[in-house]
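In what follows, a single structure is set out as structure tokens and then discussed.
In this view, the complex is presented without one of its protein chains, the others remaining in place.
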Amino acid sequence: MRFIRAIPLLFFCLAVGATAAGEPAAPELSSLHGKVVYLDFWASWCAPCRQSFPWMNELQKRYADRGLTVIAVNVDHERADAEKFLRKLPPAFQIRFDPDGDLARRFDVHGMPTSVVLDRSGKARYTHIGFRNADAAQYEQQIQQLLAEH
Amino acid sequence: MKPRFIALCLMGALCLAGTVLCTACSSLGVKPWQRDLLSRRDMQPGGSRLDDAIDEHMYFSKEASSGGRSFGGGGCGCN
Partner (left out) sequence: MQLESGGVNLRGKLIAASCALLGSAPVAHAQTHDVVDTINRALADWQLDGAVAYYHENGRIQAVEPVINAGHELANGGQLDFNFTFDALSGSSPNGALTSRQVQTFASPSAKSFAQARHLYTTGSGSLPVDPNYSDARVAGGAGWTVPLSRLMRATLGGKFSYEDDFYSATVSAGLERDFNDKNTTVSVGVNSENDFLQPIGGAPAPRSDYTLFEKGGHETKHGLGVLAGVTQVMSRNWITLANVSVDRFSGYLNDPYKIVSIVDASGSPAGYVYENRPDSRTRRSVYWENRVGWAQGSVTADARYMTDNWGIRSETAELRLRWWLPGRDQYLEPSARWYRQNAADFFHPWIADSAPVPADLSADFRLAAFHALTYGFKYGCKLTDHLGRFGRDTTEFNIRLEYYEQSLRGNPAAPAASSGLDLYPKLQAFLLQVGFSY
């Protein structure tokens, strides 16, 4: 339930972040509203992320027109490491950089990778710690269910 | 059992227990997203398994002690 408390904070930061000079750590408010958001925390050193990226690519492609936005938040210390990873696994979704872990802390990340699924009203409905291809089907079902909601 | 060894074992056990208890205060350790260096192979206990196995074979055939090492934990902590 900490996630619910985090959401207003997140939206506040979105507003601040959008206007701040330099790299915003949070996605823009306007593009999120009404969309189902799959927020994924990843790092270049996280081996399961090499499997989650191709799957998230498919996910974004398949459900973009139904209102899904995949945002992958990178927590690498060095931006260069993240960029090296992205060259090998080019993303079809948005990437944000959170090197100090502020967003990770706000979403109470307890493992890598962690994905938080927000519904159309911005409420965090599911949190997954870790990623396995075997679980992908179940995650997709959850997203379909949230997309069906209005 | 030699007293010196018992003393060492007790010290070891106290250190281990103390470590585990201290970590409950979460002052020791890192956040899950701060494990970049720890995920490197040279930073993982057991990261040099092949070299260690070859060395162990050499030392086992020349010395009276062997083993005692084992690995668990560390790494990127993923999944």
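Note that the chains are named A and B in the order they appear, and that numbering of residues resets to 1 at the start of each chain.
Quick note on the criterion: a residue touches a chain if its C-beta (ideal position, glycine included) is under 8 Å from a C-beta of that chain, and two chains touch if they have at least 3 such contacts.
What you see is a predicted model, and the numbers here were worked out from it, not measured in a lab.
The set of subunit B residues touching the chain not shown comprises 1-2, 4-5, 8-9, 12-13, 15-16, 19-20, 23-24, 26, 28-32, 34-38, 40-45, 49-51, 53-55, 57-59, 61-65, 67-74, 77, 79. Seen across the whole complex, the unshown chain contacts subunit A at 50, 57, 61, 78, 83, 86-87, 90-93, 110-111, 129-130, 132-134.
We adopt the following convention: only the chains that are shown with their structure count from here on.
Centroids built from CA atoms put subunit B at 34 Å from subunit A.
For subunit A in complex with subunit B, the touching residues are 41, 43-49, 75-77, 81, 101, 104-105, 109-114, 129-132.
Residue ranges on subunit B touching subunit A, taken from their complex, read 31-36, 39-40, 76-79.
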